[in-house]
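All protein chains but one are shown in place.
Labels run A, B, C, D and E following the written order; every chain starts at residue 1.
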């Protein structure tokens, strides 16, 4: 399994363990995969490229080294928060706002990527790491994994996705608030019980293998149908049921998508008990 | 227990196992209760009629034969997807869109029915079957029940309700996406654990009995209050908390409904430790 | 532990068991803490005062006596529902509407309070009690606790919060509807399994202690960050992810809040492995 | 100009004055085109049929006789508002609600019709008439036309479209409220100045001719583009700008629609200075 | 015309020039009716009282002295903006936010008042004055009236209603922005042409008389219908057309309201060509 040649990043490694499956690896193990300046630019660059790449249908998001990610790299933060002495609070606030918006776009790029993303998390996933994984489609983790919504510990409300996405992907608001307000760690079993992850594996190898296996299964389906499902699930989360129905019906998704050759291919394969082969997106 | 005389359908059977409780049965066992052309028209016809029927306060939705439903009847699908050769994609898309809208209305009729609907599912519930049960109020199933969100297998995004309603009725987005993208089967225990069904029974008889028992309990309550609760729950799902509060307060629901004789009847019964008897809607 | 001197209410007792932690106690044990006329006015008065009180960072909401609350005090209800004989339904409805709006404001005051509120529930929590606790941030209960969404039993749709908030804080819509339509009791274990409460304790003492301990932990965090988190969680619940991201980024929350001294204090403490001390709000 | 043979209604007449242009005429002149029971069913039947009729691209909505419409036919209203003596206000309200919903569907059918509708109004347009014309796309009238939002005069809030649509199609909220609260008549010049109509003609003949001429112009454009524009305008009215942009971009409208042969036809015609000829929908 | 005895305010005078019509007068002519601390509390107190007052059906909002209002009274502002030296920007911001919310509630009370409010504006209407009148239902002014959206002149974005309401009540966004960004004065004729006011009178007397005359006309209509119309217009402004239709139909407004005796009274009067007399709300 070698790297995919046209993906070159400092903080990320991209490989293709199976046909149509890419593995994106957080790749700064010595820095605990903390999120530095390059990371914030490379994640959207990488996922925008993948979104339009016909050789990829599913992504598995892993991390190298001892743990998944330690979250924000505080090293550079000092600069960002230093302002000239006589600047007034309003002007500073306007500048910070624009900075936060840029950070938000990093994780939104994963949510907007046309291909499903499966996070395979091992060991620690802290602070910005929770923002990261809540923008993925599916979350698996190892038994020794733990999570921490760290922001209140450094005097901040989480502002790049956790407060916005977490309550919409799990079903226990009371627990979400406890975790946000206390910044206490929680383990894989608690994460499983309230739905943050949907599967727990004994160790990193098993977790990554499990994620890749699932990715292969998804990659064998019509890519038009899978992309359509992702786009509609994201849309439905943020709209009324009626609006979701209108969106999927609009001369749009299925109106147009039904004309794909995948439908005929799938129906034929189903009748002949053979495996459907879909052309690339 | 005999059929309710003024409900005549080809694909559905309507009976009244208890006072104020109707049982609607998917009744094409030889065709595995697959959804054919008549089904799409009869479901809304049936539930619109029930919505205005003072003799019904709760519906139990069952199926006859070996399994609950095999989903879409592909037999007729060929015709629907055949267009003249020289038709351009835009014109085809406009036609398909209108077809999808009609299909969506079928299940929306269940959601809009003024009376709560309890699905009692046994064995297989596949494809359109999941769209069907997610438009019901309450879902019970048998231990041998299994479910399959089948659409990606035929090259489509689910477009008659599953993608729109399922994420709003369960609390595990990661699992929902796995099930949608893979079209894999899942069993009754997994359905219970992430909240798709709220009760599992040993077999079909127990499941239907359990659903009818629950229906009887609901039927003993003020029908004004139960209908009001359903309408407000559906409204609240798709609106902010403040909008939900405004809606229920509007000189509308409770403003007007509080004037029902049911309140006095209920308060009296409660004081006298007797059972309240409510007049029909 | 003595009462906080500037909080004087008939139906509530306010004490401060720990620095920055207030305990608000429903305090009409002889009347089973049922909700009378004073209660509806004192809850918003109390929580509005707390919202602006720099000595309070977290609230624990307990009840004195045998049970948590029996819900609405029906004693006064007779008057409210009595109208002159010749008044028409429309005029009555307009009056009732305004009354309901006032009642709704009572619980909304808890949701809008800038400080997190932890409900520590023991024994019975009935009717309006469920409306009350669903407006809190976090819910703990005792093993012997039971709950009842009582409204359909008195001919009403729940109109002061349960129908609007409950489905957004738990992840099992099928079960929510069953509980609403049947008004059946459910116990602490069921409440835990579908996420209404996030922790169960053996008895009242353990429950209140557990809640206060959690409150202390939250009170040790930056109050700017905790308030910001609560405001953004409430906002995000009712808006799309993108709107939630825009709100938290707006030259607003973090744009302005990042300038708090809490951030520097927290980062310093973290580097020096000491405990951060934050100034009052 | 003869009637279109497959459109048979009691209260409406359908003709085709020009290729691809239909004229629908309110045709109960002796009853002042007041809206009776048949009218409420025939309008949606007629416009649903037109929506799918490839021979129609634009509709002109006219009225025969002395005036456009006197609004609701009060003759039948007595029955609708008569209930058994002992029915309580809540049960009556539930019944009325369903009746109003049916009435609303009548005018919504015009808004949802895929083809633009131009109202050509002469003389009086009263009560339900204003609800009717606000569901059309374009409104022209004669110099002697006058309008009256009549509902407060009979003790009602307008409930079939005026209160909902009128404020979104004109730009003077102060005037809208004055007209609604007073039920006073207003003339064509006032209607023009605040944007209810966009053109005034000297008399009925000129008005109908002007509308038909405009309809011809629209009918000469790509029907895919015109229908797409209508659907997107209606969608945008009720959504944020960003949602409107997402909707029109979705692999939907233009993603799919751009593949129509109309684009090539239009570009070619434009280059050759000839007239484009589009195939039917 | 004497004062209404149970309305006692320092900054406002309340009289009843006609049956069912109240005139509320800004009554600090020596201070140019500028908005001081009392004003912010008295406006909501007054309009909440009016909302429930059966003797009032319409309000005319006038001002005494040379001009309508000079806007915010800057005298007290110094205190509000003074904070202890060592307070950090985040804590100050939280305090200011709560202050702004209180100010917003002042004008929202006018919008929420069940009775229509007609502003009769003469001479200057500056700053907060524009926020004030945009929360009214109908706006008339004198020929010598001028308006100024003053906020950018004092370094602020308008935060008590102008930015939020003005663009929704007029139809010229380009002009609204010019007026907001430049804080330039505009005269009655410009106000009329873009729809801020709907009528211009030669002088204060004519303007107040015209407003009262219009109020009388409204007061002669069914108060149930007028209140219903206001509530539905406000609701529709902020919702989609479909939501507006659902709201008005809900067993609510017209479902319940149709049962008012006003309908029968109105229909009878209409048939007998007499004047309907409606009972009080």
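Rule of thumb we're sticking to: a residue touches a chain if its C-beta (ideal position, glycine included) is under 8 Å from a C-beta of that chain, and two chains touch if they have at least 3 such contacts.
Just so it is clear, the model here is predicted, and its values are computed rather than measured.
Enquirer: With the missing chain put back, one of E:53, E:114, E:137 or E:151 would touch it. Which one?
Expert: E:151
Enquirer: Which residue, E:13, E:66, E:143 or E:168, contacts the hidden chain when the whole complex is considered?
Expert: Selected residue, touching the omitted chain: E:168.
Enquirer: Which is it among D:4, D:46 or D:214 that touches the chain not included here?
Expert: Only one of D:4, D:46 or D:214 touches the chain omitted from view, namely D:214.
Enquirer: Touching residues of chain A against the unshown chain: what are they?
Expert: Residues of chain A in touch with the missing chain: 52, 88-91, 93-94, 98, 114, 224, 227, 256-262, 279, 281.
Enquirer: So which bits of chain D touch the chain we can't see?
Expert: So the residues of chain D touching the missing chain come out as 116, 137-139, 168-172, 194-198, 214, 217-218, 221-222, 224-226, 228-233, 236-237, 240-242, 244-245, 248-260, 262-267, 270, 278.
Enquirer: For chain E, which residues reach the chain that was dropped from this view?
Expert: Against the missing chain, chain E presents residues 74, 81, 89-90, 92-94, 96-97, 100-101, 104, 108, 111, 151-161, 163-165, 167-168, 170-178, 180-184, 194-195, 237-239.
Keep in mind that, in the parts below, only the chains that are shown with their structure count from here on.
Enquirer: Using the contact definition stated above, find the chains touching both chain A and chain E.
Expert: B, C, D
Enquirer: Just curious, how far off is chain E from chain D if you go by their C-alpha centres, in Å?
Expert: Taking the mean C-alpha position of each chain, the two centres sit 33 Å apart.
Enquirer: Using the touch definition from the top, which residues of chain B touch two or more other chains?
Expert: 89-90, 93-94, 168, 170-172, 194-195, 224, 228, 231, 237, 250-253, 255-260, 262, in rising order.
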